[in-house]
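Input: one structure, supplied below.
Note that one protein chain of the assembly has been removed; the remaining protein chains are unaltered in position.
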Amino acid sequence: KRTNAKNMTRKLNISGIYPPIATPFTEREEVDYQKLDENLQKYSKLPFKGLVVQGSNGEYPYLTVNERLEVVKRVRDILPNSKLLIAGSGCESTKATVQMTGGMAHAGADAVLVVTPCFYRGRMNSKALIHHYTKVADASPVPVVLYSVPANTGLELPVDAIVCLSQHPNIVGLKDSGGDITRIGLIIHKTRLEDFQVLAGSAGFLMAAYAVGAVGGVCALANVLGEEVCELERLCMLGDWEKARELQHRLIEPNTAVTRKYGVAALKQAMEWFGFHGGATRSPLQPLSQTELQQLHVDFSSNGWL
Amino acid sequence: KRTNAKNMTRKLNISGIYPPIATPFTEREEVDYQKLDENLQKYSKLPFKGLVVQGSNGEYPYLTVNERLEVVKRVRDILPNSKLLIAGSGCESTKATVQMTGGMAHAGADAVLVVTPCFYRGRMNSKALIHHYTKVADASPVPVVLYSVPANTGLELPVDAIVCLSQHPNIVGLKDSGGDITRIGLIIHKTRLEDFQVLAGSAGFLMAAYAVGAVGGVCALANVLGEEVCELERLCMLGDWEKARELQHRLIEPNTAVTRKYGVAALKQAMEWFGFHGGATRSPLQPLSQTELQQLHVDFSSNGWL
Amino acid sequence: KRTNAKNMTRKLNISGIYPPIATPFTEREEVDYQKLDENLQKYSKLPFKGLVVQGSNGEYPYLTVNERLEVVKRVRDILPNSKLLIAGSGCESTKATVQMTGGMAHAGADAVLVVTPCFYRGRMNSKALIHHYTKVADASPVPVVLYSVPANTGLELPVDAIVCLSQHPNIVGLKDSGGDITRIGLIIHKTRLEDFQVLAGSAGFLMAAYAVGAVGGVCALANVLGEEVCELERLCMLGDWEKARELQHRLIEPNTAVTRKYGVAALKQAMEWFGFHGGATRSPLQPLSQTELQQLHVDFSSNGWL
Partner (left out) sequence: KRTNAKNMTRKLNISGIYPPIATPFTEREEVDYQKLDENLQKYSKLPFKGLVVQGSNGEYPYLTVNERLEVVKRVRDILPNSKLLIAGSGCESTKATVQMTGGMAHAGADAVLVVTPCFYRGRMNSKALIHHYTKVADASPVPVVLYSVPANTGLELPVDAIVCLSQHPNIVGLKDSGGDITRIGLIIHKTRLEDFQVLAGSAGFLMAAYAVGAVGGVCALANVLGEEVCELERLCMLGDWEKARELQHRLIEPNTAVTRKYGVAALKQAMEWFGFHGGATRSPLQPLSQTELQQLHVDFSSNGWL
């Protein structure tokens, strides 16, 4: 049993499934708050632990500072209080991240998700990253979740930095989107004496992550197949590995299609197929080509989802 | 339940744990058959399904054609018939691989493990690799196991090639050492209608691989902690995930130390600590530095193994 | 002789040497305009073609929108009108880049340097990048220079996209920091019918770039050894390859030290050694360690610069 001897109070429990919600845009590339609201109404009825707003799938690097805050406020207004709102507040500089983190808390976030700064990735070693996250966590009014997403940042938050940061009283966990299950197991092992929670950053390795000790997932695919991802969680929690495996297997191709393979435009297209509003992407992200669209459909239909 | 409608007979069952054995050398870098024999005596008493001879840890690229065959003969002489002998027979050219495969079967191998050719990796696409493996499997007197080990080859055997090759009656499975658990799950999913068996290529992700449907592992660490790796297998088969997870966690750092981090020299050193003969490596592989040696010791001792 | 049949007027001539200036910060990490001014006074006396403001070495991802514009205004105030001011105006979204480009022109930039957006690098294919740059160039009041810097962005602007974009009347050239000299030669070859100018993005391959047809360089090292980089330009223009080679050779290690090896903190430190104000970096960039500092010194002194 994990305990955190250093802190009197338990850290915020973030276990469970979260869709990292997409930001629907109008054809003129403005945030479409109407469509966002309707998606939120639907997500509120699913057994999610909460929502991640402005993970990589939220096109947050394409939003202005004001838009980032406004979208979070809107989500908080609609999301039931029983659901957690984790807001992405990462920026390149420590200063901007501290400020955005404060803004997100003020806008109603229960916790913030802080991506690794990455532009000067050659110098983003453990020392720099520990310094960055410590400053942010010290200043943050709400708990901080670390976020490692090498496909976008070209950078993995090093294990030794994570182990060090896990001891910070205001750092509650990690979203790891890299998918290296050996690394995920090692992180869980080496932070076992802290109250530190690891979330799988993708539905593609969700079951394996549960097997090695993760407590939840932030899964793009949950925007589309939310019930099913939550069902996979339930099977893993129950220990019904036969059924879990079968379900996991059918989710891999659709998940890859809406993430690594075709990205946000595919996620938004698939949302339309399943009754949600995806809307347009913001430029320079482009719509899928006809060939990609057909292949995306096959990735869902060949696994029995369409 | 998996069935193979195309073939009347079941393929060879390769499920279980295998150490990919090291090749001990004398100080003059000759194969030390005496030490090899003594290791084999000890391995024969462990609950392995069999041995892999001339996987990457066997320094096979450093052996001559004759040495490769001679080592396999020696292993067959000593290994009980109840244990499977899987011999690495991969070479760069198809022609040489076919010939080596025949030689290995003649020397007593029950199956062969065929690594992806990789020197012209820019041209080793699915078409070339399907052609290569089909020729080898057509000609091989014994079943063929595919082998993908990107850390050494800089090349992953593509999923579509694996799916195609899984239908060959003489190809029984895959050793995947890449450790991408999403990929492993997908391979198992897409070959579910064939009698195709996937082995984890490392102890670092063995539990996760079982979770998504692998049937065994070829684990360098089993040369050192053979009982423990087999115990992990047993716990996974039983579905005792709590205990499995705890054991898996303690194996990650030692495993990484003897593979990716410090390589064969570390594996051989650790074997010495645990009562086996590692012996020298063949040049250009070098012994560990003092610093590396100390860190290697920590990677075992901090996890309670030394 | 290159001609651009499509356009009546010649494009802006950007040939020559530019330092991509550093942004000095105070110890409290505020922009130190006083130090910036003093640097600019010194740079004004060197035979640069102009200055690049907010290239990668300017820590632009760490500046707010207002700071980015304010720094450019300040530079324009001090820089003689005879010198070109090229301002970095790249942002992740097309919309923000268009806006920042307008702002930079208004602040006094003669041209803008637009880095490839990169967060969704898996989808930043030629189609997306051509779309992005076309929108930006269409809207820009001043000429646009493309900017490919894979060490920071993890992305190379594809050759086919460059060839296509070279035909745009408001796109005048490319800063290529990747250093692949075969690629640079090919780009120059394939844009030979356009009035398209290629600048080397680093002093490490400046001579080689001139050899294959580049017309200048944006070189971090010119912040430190400005005279010497301009002398290398002069020798290359004269065709005095023996002397050019000798000078080029002595610049490689110092250049690598202040770029790829130790980054902006090293550049700023070296500036202090050579009579300029580097100042602090903004966090998360950290100061050099003692060991790094010593090695940085060696990289200059062993080549006769200190």
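Letters A, B and C name the chains as they come in the text, with residue numbers starting at 1 for each one.
Just so it is clear, contacts are C-beta pairs under 8 Å (C-beta built on N, C-alpha and C of every residue); 3 or more make two chains touch, one makes a residue touch a chain.
All of these numbers come straight from a predicted model, not from anything done at the bench.
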Omitted chain - touching chains that are shown: B, C
Among C:A211, C:A280 or C:L293, residue touching the chain not depicted: C:A211
Missing-chain contacts mapped onto chain C: 179-182, 185-186, 188-189, 192, 202, 204-205, 207-208, 211-213, 239, 241, 245, 248-250, 252-253, 255-256
Touching residues (missing chain, whole complex) on chain B: 29, 56, 61-64, 92-96, 117, 119-124, 127-129, 131-132, 135, 151-152, 154, 260, 262-265, 282-286
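In this text, only the chains that are shown with their structure count from here on.
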Labels of chains that are neighbours to chain B and to chain C: A
Angular offset of chain A relative to chain C [C-alpha, multiple of 5 degrees]: 180
Identity of the most central chain, Cα criterion: A
Centre-of-Cα separation between chain C and chain B, whole angstrom: 49
Averaged-CA centre spacing for the pair chain B and chain A, given as whole angstrom: 35
Residues of chain B whose C-beta touches two or more other chains: none
